[in-house]
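Here's the structure, in structure tokens; my notes come after.
Here the complex is missing one protein chain, while the rest keep their positions.
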Amino acid sequence: MVTQPAPTGWATSGPDSRAAARFLPWSRFDELIDALWADGRTVVAPVVEDGALKIAELARTSELPFGWVASTAPGIARLDRRPEGSPAAGRAFDNGTAWSGIKPWTFPAKVESLSVESGADGRLAVRVERPPSQPLAVVGARACDLAALAIHDRVLAGGPAIDPDYASRREDLLVVAVECALATSTCFCASMGTGPEVTSGADVVLSELDGGFVARADTTAGRHLLERLELPSAETEAVERATRQVAATRASMGIAVETEGLPERLLANLESPRWDEIAERCLACANCTLVCPTCFCTGMTVTSDLAGRASSAARTWDSCFTAGFAQVAGGGSFRPRHRDRYRQWLTHKFGTWWEQFGSSGCVGCGRCIAWCPVGIDVREELAAIAGKPLTTAEPSVPADDAAFAATAPVLVPGTRVLAIAPAAVEPASLRVEYVPATVVDVHPETADTSTLRLRTDDPALLAARPGQFVMVAAPAFAIPPISISRIRPDGLELTIRAAGAATSFLARLRPGAELALRGPLGRPWPIEDAEGRDVAIVAGGIGLAPLRGLLDEVLAAPDRFASVRLYLGARTPRDRLFVAEIDALIARGLDVRATVDRAGPEWLGRVGIITELFRGAKATGANVTAFVCGPERMMSAVVDVLADLDVPPEHTWLTLERRMECGVGLCGHCQLGTRFVCRDGPVFSVAELGDDLRREGL
Amino acid sequence: MTFRPAPARGISGATATALDRLPPGVLARLDGLSRRVDHEAGSVILREGGDTPYLAAVESGRVALRLRVAEWGDRLTVVTVEASELLGWSAIVPPFRATVDAVATEPTRLREIDATALRELLGTECDVAAALLPLVLETVTTRLTGSWQQLLDTFGPREFPAW
Partner (left out) sequence: MAVQPAAVDGSGAPAVQGGRAASVHRPRVGVVKLASCDGCQLTLLALENQLLDIAERFEIVEFAEATSRRSSGPFDVLFVEGSISTPEQAVEIVRLRAATRVLVTIGACATAGGIQALRTASEHEAFRHAVYPAPAFVDSLEEATPISAHVTVDAELRGCPIDGGQLLELLTAVATGRRPQLPDQAVCLECKRRGYACVVVSRGEPCLGPVTQTGCGAICPGMARGCYGCFGPREGANVDSLAEWYIDGPGSGGIAPPDVGRLFAGFTGAAPAFRGITDRLAGRPRLPLAVATAHPPELAATAPPRWSDEPPEGKAADAHE
């Protein structure tokens, strides 16, 4: 339930809240679980499974981990029995965090998301799966889990695109949190400002004492739940014990992460030798990302029937540590080395996450430390890379110590309190539904490239802007993003190079075939930026396709611009795209400069790399707006030449290629620095990209 | 509808020859060694492996530098040389043999500086050498780095697995 009255703590709450604190004795704990079941909820809670604490479905209260206690260290997590007769032996939640957290319940590892089926009549049926209502109650969520949930709310349900499965599960979630009475050696929530006190995100907050719980409701749903149980008020002494207990937990957290200026310090050290050193130890096994409660990257796995008529796509946990994660059609990977992958993960988690989502991506749960099979400790790596020493707080005697009496929780100085910024864009403004489009013409451009003319009456697609792209679904294939190469009154044109199985299939389609499109997606070329200026359109190879719509629009009203020039590069004369169209434009007086990388004797035009087209030019580009598209290596060479000619970086626009799997900024694959290429781009100015342009390239 | 030409706007190409960037004094001394020659389209200006008789500045037209590669019909153009560029750097670089065939692909006017006389001049006149050699090096560097880019075959289809 996402209702949120002012968050309260045990000690910081006013007299009213204090009065509202109830006491739930163990003898009546079953009533709480029964009430949740009575509401039709599945109840999940920590249980012992395979020698570790895991959040799993609870069948009876006795399954709770009574008397167990976890101990952790980098690469080690052990569960032991507390000695018989020790005061905490009767407790069920005084034992550390569950390794898998609650993420598997709110954001499961695999969720069917889409099915595509081709009927006997050749018509295509595309269904976006909507999860059924599945009311869930989590009992025993920790402060770190709830901070992670708040981050997922922002990432997956904060817009501009919303993950329908997550939103649905979240809607039906009730959280009974338990404040931690124990911090293991890998816990550092106090550093990250997320715990151990539960300050928000829970419907009911419990503090486990010997014999029962101090309970308070933080939401309406939580209040209704506690009212049904008709619990007695908690004694002041019990509330104070609860307060001291969590304060002791805070005090016992040893190693802190210096969060002050961390994003900046981290991003200033992108070339630290430490990355190579970590890469020698890192297995790139992805465990850290899979146990991380905030990691949200997913892949699309497609399964199909033998006939190739029906396929279904599932959203599946993926990880930036895999080679395939940053791979694009054709097999190139933007992050081939372990070093690249670890750097991506750490700088995103602790650095660029802030700009993307308004908070750190780390909640300090320490799971990535304990559950790294070779014990890599992010606290240590951050200190080594970002350049500040570890600060070690004095370890303190935990729990029930009179020294902590009446100590109100105080945030560690220099800590940034987790604050989730509201979404910058209108939620749900990116569409997730697919609409049909029919192939009406297939025009071969080169040996491996064809232009499909598609008819559709979908108003959104017809309102597409040059530079945008669509996701193209066909049965049995992965769903590739394809840039729009022309916008027509009755549909779209897509120019497709057969670079992989899906694009090969698309390039072989015949008129009459039906496809399903989602879009238009992405940021278009900012044509208005060129108003009154000199337009230079620079295209290499297939890069002309996304620029074709721009060219259409520019040439439809040439008087809006001071001048228009087109610079074209291709591999060989036979690889040139839209040859007849370009020739017609030349005949009408358009200034077109073309070159090919190599040619046979029949070619009398220019030969040489595309930057040669600017050779000998004078530095007169101050009034130029350039639109550039091509392979990244070519774009970076062109950007250099344009800069030499005084074309301002804020008027030099590129469209980047990355692996765009979801197209709406939810899957994480196309992340580049602080951006998702699919959602924030693919069009960027050189000024916006800064150093990111050359950081990871093919 | 036609588009109005705007030659003076935006990034405009310079029409001067490469040699125009030399100091007037140096240019004057080269004048005595050079002559303007018009080559028809299709005429062979240099032959791969043959002597390079002159260093030339292209004043107009286009010259294709070609390698003899069987699968390209023995005539693979690797780069073209245009107005404002130099042709025939091998005239002053031992062993003074052309590394490619140079063929005019359109009517081309060259300003040709006799190789023997130029080498002699460069050996004696330091100021001429100091002014001219950077231009020649620039030409060679451009061809070199251009070749690197072409080697990457950035526009080419990336290899993908059998599937």
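By written order: A and B. Residues from 1 in each chain.
Going forward, a residue touches a chain if its C-beta (ideal position, glycine included) is under 8 Å from a C-beta of that chain, and two chains touch if they have at least 3 such contacts.
Please read these numbers as outputs of a predicted model, since none were measured by experiment.
Engineer: Among A:R130, A:H443 or A:R508, exactly one should touch the missing chain; which is it?
Structural biologist: Final answer for the missing-chain contact: A:R508.
Engineer: For the chain that's not shown, point to the residue among A:A323, A:A463, A:A584 or A:A622 touching it.
Structural biologist: A:A323
Engineer: Just to verify: which one of A:A45, A:A92, A:M253 or A:V291 makes contact with the chain not shown?
Structural biologist: Final answer for the missing-chain contact: A:V291.
Engineer: Could you tell me which of A:E84, A:E280 or A:D559 touches the chain that is not displayed?
Structural biologist: If we include the chain that is not displayed, A:E280 is the one touching it.
Engineer: Contacts of chain A with the missing chain: which residues?
Structural biologist: 49-52, 54, 73-79, 99-100, 104, 109-110, 118, 122, 124, 280-287, 290-291, 301-309, 316-319, 322-324, 337-338, 370-375, 474-478, 498, 500-502, 504-505, 508-510, 512-515
We adopt the following convention: only the chains that are shown with their structure count from here on.
Engineer: Between chain A and chain B, what is the gap in Å from one C-alpha centre to the other?
Structural biologist: Distance between chain centres, rounded to whole Å: 51 Å.
Engineer: Going by the contact rule at the top, pick out the chain B residues touching chain A in the complex.
Structural biologist: Against chain A, chain B makes touches at 1-6, 9-14, 16, 41, 62, 64-66, 72-73, 75-80, 82-85, 105-106, 142, 146, 149-150, 152-161, 163.
Engineer: Please name which positions on chain A make contact with chain B in the complex.
Structural biologist: The touching residues are 329-332, 448, 497, 499-501, 534-536, 540-542, 555, 558, 562-565, 569-571, 575, 585, 588-591, 595, 597-601, 603-609, 611-612, 614-618, 620-621, 623-624, 630-631, 633-634, 637, 645, 647.
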